[in-house]
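Report on the following structure.
Shown here: the complex without one of its protein chains, the others still in place.
Labels run A, B and C following the written order; every chain starts at residue 1.
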């Protein structure tokens, strides 16, 4: 994915090269968790007005690095210098005082508080001792205006979508008058427009002499916005070079330590055309309106759309997590009532939520418990046969090459990508025939991402059928045989073959184009469903 | 038990007089030099102080224990208070483990404690039961107040004062057998006086505050009340408080129960609202402890010609009025 | 969506329960609406109501305090001792009030210490102090009562100001103060944050331990106030049953008021309504003269119903 505007902004020319000396430097920075060194004596420095990209595989140590600078963890040894002076950053608040603001990879928001309250949490503005709401709300509003997003300052964070939450995190960070801004994968859940405005804001920030750490798996963005790129592998510094010096392939190569083969495995077009899943005018008040489509045996059906288009609702409805008001679902041509996730599993459906931490995994339990949670019946006549579970978990950990300290280590200590693999294993263990993936590579690095693509490819080759919900057009285009584009709860269009390209998808996603007859042979149903459907 | 009392009588008679005197006049206790007696261990199991009167029970028990310890170092006491029948059963089980020779028990509930006390008795331990009788006649000695009597005397006095005419309200205690006995006896008496109507009767849990709240409501509901029966003096305090605050003056008199020292004092001081009280003395617990000691020692009550301590002692529910109030006033008691 | 529920929860819904209840009551007894009866209710609810104010903060911050009932007895008892020691004059009364509040705050602070410094689960910590405070009180009073010898003392606990019981005034004023504290000060926000997500709160430079500690100390303060009002009302404190079951009433008031036990959010005014609901239930049951044994049944049903109503409204 290439986008023009920020690229222009990324010319080294238009940054203040006036005072090149370093703002922050780390020396022999090392972090070990229970003996395991995850960051190995790192030496690096960031200059004023610089955006430094930090890339690396899942578990490479990026977040750890950032958490050390922002006072979440204390270094095992090594030190941090600010303006050349050694500083001790014991707590996040200490970091704040030193002018270091962090946008964490996992959300750090209070769902029960309002947006503006979250933004100013711990540093509330007050007038005469009591909260100065007016001013806080006003400032918040301005921040979101600058971010070109429509979050309401007085909304409750708990009601926001993932992307909106991300925006709040960003607003919170930039609202602190800080000199160093740490962004740990801020763009993973954002729409194109939101990303662009974010990149602009980063530029403004550096223009004022600040410095930005930009952690991302989206190498194109890194290329577009960063001045220098720091590559981490297994906790070690691989390289720190100007962005001009490396293209995306080179970045990926350095991250993984080997040459990556062709980005996406060759698509296997399903040989026999035999519908596994047929959905007819599925309607869920408020989110889905007359959805109709068919999933063929052994195909990957992509579902694209903008944030809030209702893709997740579609997935959740198929999984029996949301109640459909009308419409039918047929498996292998047989009408099947799916009232609950149990029904869905019985029907051979599996759904991986976009929110793996909040809805997918029990983080305080180990991989064995998690992998066997949905498929426990297999391992228990009356009692759970723990040995079988262990073996099974071991099998997945090996074949998906999941990096876990041990089978008994709880998932809270795994990096995002490894958690995602565990999540995939969990659902594959229910032996599904229809696999619904919602943002399967959100926050997952190139290496792991390729692995996951590989897994999907193999699974489909072995007769599994897959619905792929993703905001990464690249991914959709690269993997899908067909693509449905959703818009405000409807299927705006179906694309296949030559019509399958980024522009087309965007036209339908944004409503510039609407297909009169979706590809299905079920036009009437769809139309009636669609016409009668409420618009969000 | 025969053997026990034999052993007792032989050893005991000499110490008899002081022993008998002790509870009556504790002052004498310090004077008397301890005579050599074989050591005995007495377990005492009573309900914990969950309202004023049981507070009094605990107070009197500890007082008697202290007096006896001062008088005879060979007597060892183990005291356990329980907040429920189940925990009282546990307490008694624990007491048995400690090889007690005698058990003084005020059962939380009659039936609930019967099985375990029976075990105690079968183990050859001397048993004195206070106040709430067991469902079987197991004990060696039973000492109690007169619950139906309390209700009866109260009813009769109120009826007489009202001259058989008037409206009264009743504040009951915690719903238990005791409360039921008292209230039923009271109602029976009132029933004989068609001129008297009981407007309302609700449980005040033997608690001052509950009495206050319920009386507040009574004063709301009934424009004319002639007399109040509170059954317990703690409750009566709350009742009086509510009455004062209401600023009303229609209520002719109040009657409490159990004879707490405050109310007795008010009677002595001639408070017009309170002209009488009916006794149900917690001091019975102290007497019970003494009875246990004397029973173990095989002594008999001074001036009694029976060889043995009477096996049933019922303390009448006596009417306390200005004339005799001083005889019932216990300034040191907590109740 | 979980958050969603608890949100509506603490908005207008408790009011529904209250209104329904008032309607029922007015039918159940013609005396219900008499000014005097209503004033009685306000006074009767003030004792546990005041405590419920502090309890609201504790629960929002993710804690619980079972010791309030025992602490009422302790604070009240010590206050009476101080009163008598100082001769029961106006100064003595003032001193007694001060003492009660101090004892309350100390008791609450000790709970706070255990929960923060000692990291004992709130339920266990306060279960322990519940037993400890009661025991101390019994020991000091030897199982009996603390009796005030002052004639002045009762006058303010039982007294009226502008026709309205002083206890009611105190309750209302404290409610306003706590409402402001919770909704209009940084501390209030921090209490919510700590209860909703401790980790996030820490990252946001909030002194979690301090915030938690303060919620318990403040609850202790409310307990002290409630204790002195109660003591002066009865001019005595029973070591055995002063404040018994107050913790349950206070917690019930908080939750009926829409504050969720899981913490993170709640409303003071909801708690006030919760206390009113409970008070009216008691009053109604007595007024209607329902079989004393069945009162518990009705009360239980109404408490549950009150919360059910809140969900239906959602």
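For the reader, a short list of remarks on this structure follows.
Keep in mind that, in the parts below, a contact is a pair of C-beta atoms (placed from the backbone, for glycine too) under 8 Å apart; a residue touches a chain by one contact, two chains touch by 3 or more.
None of these values were measured; they are calculated from a predicted model.
Across the entire complex, the residue among C:18, C:41, C:205 or C:251 in touch with the chain not shown is C:251. With the whole complex as reference, residues 48-49, 58, 78-81, 83-87, 89-91, 93-98, 108-116, 119, 135, 174-177, 179-180 of chain B touch the missing chain.
Although one chain is hidden here, its contacts on chain A can still be listed: residues 319, 321, 340-342, 344-345, 351, 353, 358-365, 369, 373-374, 376-377, 380, 382-384, 410, 412, 426.
On the side of chain C, the interface with the absent chain consists of residues 2, 5, 66, 114, 118-125, 127-132, 134-136, 138-139, 142-143, 248, 251-252, 255-256, 260-261, 291, 293-301, 303-304, 307-308, 311, using the contact rule stated above.
What we mean here is this: only the chains that are shown with their structure count from here on.
Centroids of chain A and chain C (each the mean of its C-alpha atoms) stand 46 Å apart.
One simple way to say how far apart two chains are is to compare their mean CA positions; for chain A and chain B this gives 75 Å. The distance from the centre of chain B to the centre of chain C, with each centre set as the mean of the Cα atoms, comes to 35 Å. Shared contact sites, meaning residues of chain A that touch two or more other chains, are absent.
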